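One structure is given here, and the rest of the page talks about it.
Missing here: one protein chain of the complex. Every other protein chain is in place.
Going in written order, the chains are labelled A and B, and every chain counts its residues from 1.
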Amino acid sequence: MNKLLLNVSELTTYYKTRLNEKIYAVDRVTFALESGKIIGIAGESGCGKSTLALSLMGFYFPPLYYNSGSILINDIDIMKIKYASLRKLFLGKEIAYIPQSAMNALNPTKKIFKFIRDIMKGHDHKLPTSKIKDIAINRFRTLNLPERVLYSFPNELSGGMKQRVVIAISTILNPKILIADEPTSALDVSSQRIVLDLLKDLMNKNFVQSIIFITHELPILKSISTDIMIMYAGEIIEKGKVNDVIFDPIHPYSKALMGAIIVPEYGMKNQKLTAIQGTPPNLKNKLTGCRFAKRCKYVIPECTKTDIQDKYFKTRPYKCIFDYTKLKEINKYEK
Amino acid sequence: MNSIVKKVSNFINKRAYLKYLLKKSVWYIITFIFAVTLNFVLPRLIEGDPVSRLIAKMTAGTGSDDFKAIRDNFAKEFGLDKPIIIQYFIYWKNLFSGNLGTSFSMYPREVSNILSSAVPWSVALMLPAVIIGWLIGNILGAISAYIKGIFDRILLPISLIFSSAPFYAFSIIFLYIFALKLKWFPTGGGYSITMLPNFSFDFVVSLIQHYTLPFLSIVVVTIGGQAIGMREMSIYELNSDYVLYSKLSGIKDRKIVRYVFKNAMLPQITGLALSLGTIVGGSLITEIVFNYPGIGTTIFTAIRNFDYPLISGSTLLITIFVLLANFSIDLIYAFIDPRIKSAQMEEV
Partner (left out) sequence: MKTNIIILLKSPKFIIGLLIIMIITGFILSYPIINKASPIEMVGMSFEEPSSKHILGTDNFGADVLLKLAYGTRTSVYIGLLAGIFATILGLIIGLFSGYLGGIIDNILNSLTNIFIVIPPIIVLILISVSLEKRSTLIIAIIIGVTSWPWTARAIRAQTSSLRHRDHVNIAKISGYTTPKIILFEILPYIASYVFMAFIIQTAAGILSEAAISMLGLAPENSITLGLMLNWALAFDAINVEAWWAFLPPTAIITFLTLSLYLMNAGMDEIFNPKIRS
């Protein structure tokens, strides 16, 4: 039986600009995460996926602000507790984060081990350093990371190594949820492979129980995740099992997105690559209705009249004015 | 096992450090040669032989021949009758034998002798003032970066005023308020003119009384400049990726503040090295305002008396001091900042 680890509902967060405008980069996002799952979040750049990753940590600082919604971990809404207990009981311990640019994620004047020590002491100040050392050495060995790395400064490490070290550090406390924000985007292909294997290894060894993986590269999602959420202009517009979403996307945007990407898979050879016309809407403006309407081939006037509610096809939610069968019909007709 | 790993990495670091040290030394030797050459060339580049010209200036109007003996002495000392390249080598030879010539205005006192009695005063004034100003400035800058709002709004403008005021502005204002109006401190000099230097309690009190105002005016301006630099550096660090990552990893705020403070402070050491030239220049004038018996006052008097050998000796000495200070800062910095250790050491 899969355990429910994270339950996010109606989470809305915004950026404040210099001119005091609010940009809702994450808008009423709702989803749940169970143990054993690796959820991939995909979307164009600027769609809010990295902001969602940050927002899930329950810790906000300017220019990002919390607006509304709840984030439940262990049935506790982390938006309702004090920062001190959030830090001590959740950050790094229940929910951990791997930043987009591991290159600069480590304090350049601290040796790796001392950084690990600061993290572990931050959650249990009574833990003796010798114990921490044992844990760190053990963990690095298990993950096939050289021990000397612990005594190095960050810029003595290569890019790929730094990324792996950051992953090892983030998971040192065995968090149940790991949020990885484009951990492979700055790496070459072979380092990407190593990092993905490391993440899988963490799941297999039960060091983490679930992963939220953010990327704009669908092929990577295909190889690592169990589920996919598609994000567009701050909203989750579709969610489902990885193969369902990739090979049978429901939402016109998902469809267009899949059409713009090559997935090395049987039967994809005949597919033509098509670019999506237009640009995402400006989130500064208050938007009603479907946010993809302006770029959508199937748009009808009703699309922008009222907000679109989630529809379900079996267990798969999606946000479109048309239902599944209607969309299939239009699609067939088009071909 | 552990210790072996450590030793190996230490050894690698040590070798890199030695390499860095060697490269830096070569650099500073080149800079030193360059600086000495500037000291020799600049005055000659413009109008030929500076000694004759200055003597001409001094004797102008008097029509006196009294200076002929002095002039001959200098001609011999500087090898003025020889070709310029030979003069250059004589200059170097004199420099290494500690011979900076004989003063015009205090003839026949040796320049090196005059300077050696002035240097301790300047060093004792400047060194503590700069270090204390640097420390206080950095602490204030870090605080104002961290605690924004009202604190920042007050501290920043004050630091801006402090650092944009010329050094001597505070000297003059302090002198006027504390020495003349309030009469808390003497108006100038290194110690009371009614005393002879000795180790008595009264003399030390007099020393401190004369020291306070020039010391404070250097400290105040140094604080201003350093606080602004530190504030910007800290804000930059506070916005950096590692702070976000540390916070999201659940590290205590107090620890993260310490990270930021350390990382922002280290480059400030280089900042100090680079602004040393300005600080030294400013302190020279502070000395003049307080008539403090250091190098600044010596140069001031030398310029008024067209005492060329004394001017040249002073500038040379100041240059050497600044170079030495910079060199030491560079070495210490590389030793304590790992960002330099691996990155810059390779390329320097």
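We adopt the following convention: a contact is a pair of C-beta atoms (placed from the backbone, for glycine too) under 8 Å apart; a residue touches a chain by one contact, two chains touch by 3 or more.
Values in this document were obtained by computation on a predicted structure and should not be read as measured data.
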item	value
Residue of B:Leu22, B:Leu42 or B:Ile154 touching the missing chain in the full complex	B:Leu42
Residues of subunit B (touch criterion as defined above) contacting the omitted chain	27, 30-31, 34-35, 38-39, 42-44, 46-47, 50, 53, 148, 160-161, 163-166, 168-169, 172-173, 175-176, 180-181, 187, 232, 235-236, 238-239, 273-274, 276-278, 280-282, 284-285, 288-289, 299-300, 303-304, 308, 311-312, 315, 318-319, 322-323, 326
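Keep in mind that, in the parts below, only the chains that are shown with their structure count from here on.
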item	value
Subunit A and subunit B: spacing of chain centres that average the CA atoms, whole Å	53
Partner subunit A, residues of subunit B touching it in the complex	5-6, 8-9, 240-242, 244-253, 255, 259, 262-263, 266, 337-339, 341-343
Contact set on subunit A toward subunit B in their complex	57, 59, 61, 87-88, 90-93, 96-97, 99, 101, 103-111, 115, 118-119, 122-123, 147-148, 151-153, 155-156, 166, 169-170
